[in-house]
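Note that this complex is displayed minus one protein chain, with the remaining chains in position.
Up next is chain A:
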Amino acid sequence: QVEQVKLLDRFSTSNKSLTGTLYLTATHLLFIDSSQRETWILHHHIAAVEKLPLTTSGCPLVIQCKNFRIVHFVVPRERDCHDIYNSLLQLSRTAKYEELYAFSYNPKQNESEQVKGWQLIDLAEEYKRMGVPNDYWQLSDANRDYKICETYPRELYVPRTASKPIIVGSSKFRSKGRFPVLSYYHKNKEAAICRCSQPLSGFSARCLEDEHMLQAISKANPSNRYMYVMDTRPKLNAMANRAAGKGYENEDNYSNIRFQFVGIENIHVMRSSLQKLLEVSGTRGLSVNDFLSGLENSGWLRHIKAVLDAAVFLAKAIAVESASVLVHCSDGWDRTSQVCSLGALLLDSYYRTIKGFMVLIEKDWISFGHKFSDRCCQLDGDPKEISPVFTQFLESVWNLTEQFPQAFEYNEAFLLQIHEHVHSCQFGNFLGNCQKEREDLKLKEKTYSLWPFLLSEQKKYQNPLYNPDFSPELTLLEPNTVSFNFKFWRNMYHQFDRSMHPRQSMYNLIMSTSEQNKQLEEDIKELEAKIKLRNGQSDVVLVKEEEQTARPAPVALKSPPCFQKEQPPMPVNDAVRAIEGSNTADNRYSELVSEFSKAEPAVVSLEYGVARMTC
């Protein structure tokens, strides 16, 4: 516990600050300011801690979080600062899974609730919903004991004609043994999205089993013999891989394939791109042009567009040409997961529901071995393995929700909350890198699942504009991917910088109004029932007036508890309509001051009080 700590406003040039007390708990860093407002920061969310050079007011400590919160404390005494710094360094770097928050977090559920929670998302059920197994596709037990591929799930769907030797042979020809398997089956088009890793083709190697495997996939589609093979990497990267004995499919060796590069960059490019983006968006006193050129130089939106373009290509191949598509990148767990899941989201409205989105993440990301632990740096590990691949997926979905405001059951808050928990290590779902690892950790016994927790507060995540029958004539959601449609996701990257957000949120207002509408509908039903009852009663009253007066009035007729005279039914959520602490100092007009005083130093400062507006 350290007192008299100042929390600086990240963007204010006027050194506006809040003074309060800093507490370190086993799991969180807690700051309570003088007005008793609390800021909780989970240790696992801390991406970096930095001690800046000592200033006159104390020792500055900057904490960067994985959910893009950045806090800037000033600790009065250097030694305290040093202590906090060291503690945070230790606490935020975990060496073993067992030390993660999820293993100590207890949401007060009993064992059967815990088990039920883990059963909420059932992938076997999901494959059944898609329509497999069927005449063409079957469940393979080849990987039942993780013998063929450690990073795949136990249960895999493959073409019926793909025999075990073909599977084994193909897996030996694929990086990390990740042979082609079913990711999504489109019932109406009878076409499939399959996924795998790159072939170990080098410059000339070939593998008959792998060729048979691809043939089996194309034959499993009765409506179109041709299949697409999408290599989601830029062509240059794929070619460079050949030198290492890896590479891509040679069209001459495989019959009936159309090979296509789509050019999504690798995890290292994405990591540095995000880094650049955050540097720009975190600059104080940023000009519009610096922001736009920074946005351009970071390449972030270009990458998002590339991911979405690839997904559109995939979805169109299935919806328009009824062709099956095999997607891979290098290892088939980053870009492949992005493209397969987004493609399915465009094709199948189920994944645009809250439950369906959970299923989609469970299937294409968790079960197929996206390395959440490495990518999100859950344990202290190789910083080169960190990459915002999943964040890009969420951002692509957000872009779709912006273009199709009525097509999704969930809202932005849902995406942000998932992002929060991918990094929080509070629930077991995203721990580890693959299913085998999760089983070894006994996560289902020792930790809790995020999904029931999200479902229990579903109301917060429901999109009030959602229309379940959204444009049924559309066979797929076809977003417009012209560059100007992609916007900087302010609510993600500045989620905690309130001064940048609209002061009144139309979205929240619509949400609470829609919520209120449901309540009012119920009130009406209740009132109508009462009136009906009363009408019935008064008929009785007319007939048997004497008896009625003799009896005590029925309980239901006494003034109902919900009825109070002249009171509006339910006040519109004032907090929503209200204007959040808007003041001039929040809004960086202060840059004028410096400009102004430079020109004419004699002039009085235009720095004003920070009196908060009260509503």
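A few points about this structure:
We adopt the following convention: a contact is a pair of C-beta atoms (placed from the backbone, for glycine too) under 8 Å apart; a residue touches a chain by one contact, two chains touch by 3 or more; residues count from 1.
We take it that contacts and distances are computed from a predicted model.
Hidden from the displayed complex is a chain whose UniProt protein name, among "hydroxymethylglutaryl-CoA lyase", "Myotubularin-related protein 9", "Auxin-responsive protein" or "Autophagy protein 5", is "Myotubularin-related protein 9".
Within the set A:Gln138, A:Ser171, A:Gln392 or A:Ser499, the residue that contacts the chain not displayed is A:Ser499. Within the complete assembly, A:Leu301 is the residue of A:Leu301, A:Val325, A:Val359 or A:Ile386 that touches the hidden chain.
Between the chain not shown and the residues A:Thr151, A:Asn221, A:Ser281 or A:Thr336, the one that touches is A:Ser281. With the whole complex as reference, residues 11, 281, 286-293, 295-296, 299, 301-302, 305, 403-407, 464-465, 467, 471, 480, 482-488, 490, 494, 499-506, 509-510, 513-514, 516-517, 520-521, 523-524, 527-528, 530-531, 534, 538, 541, 545, 549, 553, 557, 559-560, 563, 565, 568-569, 577, 579, 582-584, 586-589, 591-592, 596, 599-600, 603-604, 606, 608-609, 613, 615 of chain A touch the missing chain.
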